[in-house]
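Got a structure for you, questions after.
Just one protein chain is left out here, and the rest sit where they should.
Order of writing sets the chain letters: A, B and C. Residues in each chain are counted from 1.
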Amino acid sequence: MINVKLTIDPLSVTACEKMIEDDQAGGHVVFIGTVRNHTSSKKVLFLDFEAYGPMAEKEMHKIAERALSKFEVKHIVIHHRVGQLEIGEIPVVIAVASAHRKAAFRACEYCIDSLKETVPIWKKEHFEDGEVWVAAHP
Amino acid sequence: MINVKLTIDPLSVTACEKMIEDDQAGGHVVFIGTVRNHTSSKKVLFLDFEAYGPMAEKEMHKIAERALSKFEVKHIVIHHRVGQLEIGEIPVVIAVASAHRKAAFRACEYCIDSLKETVPIWKKEHFEDGEVWVAAHP
Amino acid sequence: MKINLLVFGIARDILGYAQHEMSIQSDMRIQDLKHKLSEEYPDFKKLAKFDIAVNQEYQEDSFVLSERDEVAIIPPVSGG
Partner (left out) sequence: MKINLLVFGIARDILGYAQHEMSIQSDMRIQDLKHKLSEEYPDFKKLAKFDIAVNQEYQEDSFVLSERDEVAIIPPVSGG
């Protein structure tokens, strides 16, 4: 099962975990990304996430499909939030269920690594003295 | 921060996740073990977990300490349940927070792998036609 | 011919718009579009990179654009 969502609403980790429940799956690995209060020693006030919505969901789906074919896992949920996020809020949740834990760890890490490489979502960090699009410049 | 618990009460994944919240930590990896409804094609009815309580908590603490020293992570929670568990119930939750996700994945996997090797907890699988101590025999 | 250009993140700050019906020559390849953008807006050269998606799929430099394509400028992504 694959479930992918891009939303402006707060993400529910519990909801993602519920979706992957399966009596045949004994290992569940969940990655939760949260907004940190600093980047390279600069204090972050909040973040803005924007996405190329339809393409972002397509890319998230592709990543989940690739993970399902590469690893022995049963279910993958990838939820990403957009809009303004405060410190401690959750931009991304990835939940993976499999019969055996090693595959779940590999698949979950594969999904978040791939998401950060290919999914058209951008974050802007807001500081006290300015703002910056993350990763835009070398 | 390390938090280790062995308990007869149901585990709360959300409680474990709350414990590792930290404005400086952007990556959270959670492993949730659940009771599967079969092992090698045999239908499992329920499991019994027993532990050498005081030593089990000490070993869980040692594993968390080793993970904190081996990997760049901030917080580790390891909760394990004992007693009778039904299909789908949760015997173990491991939650790890770190500034960067790779360390959180490594540390979380290290903790569950080590737990399954050294922590004195035993599970007995109950089938329709008998029961077996898991891993006891070659 | 015309394409529907969508512009995101820092690319939007550089161009000053989020969406634009752009007139381009027929059979323009992605590499030509990238070159045109970089020449007219040198700030594109300062980016770590930028990709082009056509109709919501990443495409290579050699890909040829067609009339009415939805063409997105994808500066370095930073989700998660």
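FYI, a contact is a pair of C-beta atoms (placed from the backbone, for glycine too) under 8 Å apart; a residue touches a chain by one contact, two chains touch by 3 or more.
All values derive from a computational prediction rather than experimental measurement.
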item: Chain not shown, its touching partners among those shown; value: B
item: Touching the absent chain when the full complex is considered, from B:11, B:29 or B:115; value: B:115
item: Residue, one of B:4, B:20, B:51 or B:104, that touches the chain absent here; value: B:51
item: Interface residues of chain B (partner: the chain not displayed); value: 33, 49-52, 54-56, 58, 80, 91-92, 112, 115-124, 133-138
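As a convention for this text, only the chains that are shown with their structure count from here on.
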item: Innermost chain by mean C-alpha position; value: A
item: Chain centre separation (chain A, chain C; CA means) in Å; value: 25
item: Chain centre separation (chain B, chain C; CA means) in Å; value: 48
